[in-house]
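Note that one protein chain of the assembly has been removed; the remaining protein chains are unaltered in position.
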Amino acid sequence: MTQSLTLENINAHYGTTQVLEDLSLHIAEGELVSLLGSSGCGKTTTLRLVAGFLEPTSGSIKLGDRDLTRLPAHARDIGLVFQTYALFPHLTVRDNVGFGLKQRNISGAERKKRVDTMIERVGLGELADRHPANLSGGQRQRVALARALVIDPPLLMFDEPLSNLDAKLRVDMRVEIRRLQQANGTTALYVTHDQEEAFSISDRVAIMKGGKIMQLDTPEVLYSRPANAFVADFVGFDNMIEMEAIAEAGDAVRAQMAGGVQIDLPKSQFTIPSKKFLFATRPEGLLVEPETSGFGIPAELGMRTYIGRAYQYHCETAAGVVMANGPQATPFESGSAAMLVPQPEQCCLLPTES
Amino acid sequence: MSNRLRAWLLATPAILLVFIFLGLPVLATFATTFGDPKGPFSTYAAFFNSRFRMTVLWRTMEVALVTTIISVAIGFCTAWVVARMPGRIKSLLIIAAVFPLLTGVVVRSFAWLVILGKNGILNNFLIKIGAIAEPLSMLYTQGSVIVAMVYLFVPLMILTLVGVLEGIPQDMTDAAASLGATPAATFRQVVLPMAVPGLIVGAVLVFTGSFTSYATPQLLGGERQMMMGTFLYQRAMVTFDWVGASTIAAVMVVVTLTTVLIMSKVARKLNPMAG
Partner (left out) sequence: MKTRIHPVLIVLTVLTFLFLLGPLVVIIGSALSDTTYLTFPPQGLTLHWFTNIFEISAFTRTMGTSFMLAVAGTTLSMLIGIPAAYAMARYRIELPAFLGNVFVLPILIPEIVLGFSLMKSLASGFGLPISLALLVGHALIVLPYTVRVVGASLNSFDFSIEEAAVSLGCPRIKAFFTVVLPNIRAGIIAGFILAFITSLNDVSISIFLTGPGVSTLPIQLLAHMEQFFDPTIASVSVLLMGVTVAVMAVVERTLGLTFLTK
């Protein structure tokens, strides 16, 4: 009974401050979509709106064909996992998990069966009669998960569910969450500020800023083809060089950057989005080569750090400082002159923000 | 100097103060009750066989219990509303509850003397609207003592319970709602059980406070509504029967400590946060 979630033109305010601006989002049946962004971007507000803890100023929220917009929270039938877990401290694990079924007036025997099955599924069989105070963080997380899943909701929502766990457990739990979500085929909305978490767990990720979705795509597309400077910066395109197309040079476009440095970008490998644009790469998108290389951005190498699979250099160019990687086999001396050669498949040309 | 030694040295003056000026005198009072030539428990036998003394004990219990029940009921409903008010109004209401709490018990009991007296405000008002022809004798009744005691303890209850209710995270009620609990079900199944330990603590404060009070029963109950506190004073300072007074004191201590011990066990048992 999983259902799709549709948000249409949602506006929301806290007092006079607008926190969501004309936000629309569709999550298909069985899909897991993450809202990713730093605090204050509106991701948690979006979740609380869907849950019914807040009301939008305008816009509509639909689960399948059902309009949720003005429905009270308790009538929405959405499974929600809280950042704090919000387990009821006065109830045992079993009663916590059974709480939602009790509200649905599901009888004792049936309830017990479903609760016990769910507790087994999250691996807490031994602990069913304990109180939350006597559980570890990871165990509490599992109870919270079981409590949300057992009501068999058409939509599951997660509000930073892993942020209170240590690093190792976080990885285990996100695999677990993904496994249970896929096994049930439940539509899911997942809120997090952790990029790795969002990318590893989601079918699609919405990167948010200032109450708007900046880009909604699969993790692969977001990682390699960010659509704008904000997303590029967010996913780690550390080098952003402003360029301007000034001429055609055969099958290449001649681009000029600050300091008058020019570079010919082959049309077969680069698509120029507009006359002025941003050249964005990660450090591995600029390869440090000897000065003698014909093509690239001339630079003077500064500090060198070893990052395992390569050396990384702070490079002084006419357009400013950039980060570039050099091969492990042939380290360059700091202070030497070099060429930074763009690796087309790891570079993005983005329209400059208006 | 080891940390342990330093810790003990710093705590010693306070320990001595409590031991010498509280522990020893109170123990001496207890000792007095066992020193009767007719046998060690004869004073207690006399106490529990005396109709008058038992009446006073039961009356005190009854007044304390009724005061507690009324204070808890009023305090909980009020605290529920106060805790839900927006910041500014909430602060004002808290100030309004703290003010009487910090005003002395004599002043607060005196107010009811003015209100409930033969020529008091309430009688004057009732005569004026024609509800009664002759002024009622409202003072020196069990009712007047209870009203003044409730007045004494409601602020304490409100403040305790506002703290308890605010200590219940919003996530808890949100979680209940997300699982389908109506507001009424959330209150019954989540808020109330989580508030009970704090409720018990507050109730114990009110019960022991009213059980051992002196000024209020003295002013509003008088001789006719003698309670344990006023009885103790009368035995000690009017009839100078120190053995009798010590027996009353011992009974008061036993009742108070038993209530505190039992109820804090119950509260701890009901408090899942403690594990």
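As written, the chain order gives the labels A and B, with residue 1 at the start of each chain.
Here is the rule we go by: a contact is a pair of C-beta atoms (placed from the backbone, for glycine too) under 8 Å apart; a residue touches a chain by one contact, two chains touch by 3 or more.
Quick caveat, the model's predicted, so the values are computed rather than measured.
> Among B:Leu22, B:Met54, B:Ile132 or B:Ile262, which residue is in touch with the absent chain?
Looking across B:Leu22, B:Met54, B:Ile132 or B:Ile262, the contact with the absent chain belongs to B:Leu22.
> Of the residues B:Val72, B:Ala175 or B:Leu219, which one touches the chain left out of the display?
B:Leu219
> Please identify which residue in B:Val56, B:Val72, B:Met138 or B:Val154 touches the non-displayed chain.
B:Val154
> Among B:Ala46, B:Val66 or B:Ile94, which one touches the chain that has been omitted from the display?
B:Ile94
> Which residues does subunit B use to touch the chain missing from this display?
With respect to the unshown chain, the touching residues of subunit B are 3-4, 6-8, 10-11, 13-15, 17-18, 21-26, 28-29, 32, 74, 77-78, 80-82, 84, 91, 93-108, 110-115, 117, 119, 121, 151, 154-155, 158-160, 162-163, 166, 183, 208, 211-215, 218-219, 229, 232-233, 236-237, 242, 245-246, 249, 252-253, 256-257, 260.
Throughout what follows, only the chains that are shown with their structure count from here on.
> So in the complex, which bits of subunit B are touching subunit A?
Residues 169, 171-172, 174-183, 185-186, 189-190, 193-194, 270, 272-275 of subunit B touch subunit A in their complex.
> For subunit A, which residues count as touching subunit B in their complex?
Contact set of subunit A toward subunit B: 51-53, 72-80, 82, 84, 86-91, 99-100, 102-104, 131-134, 147-148, 151.
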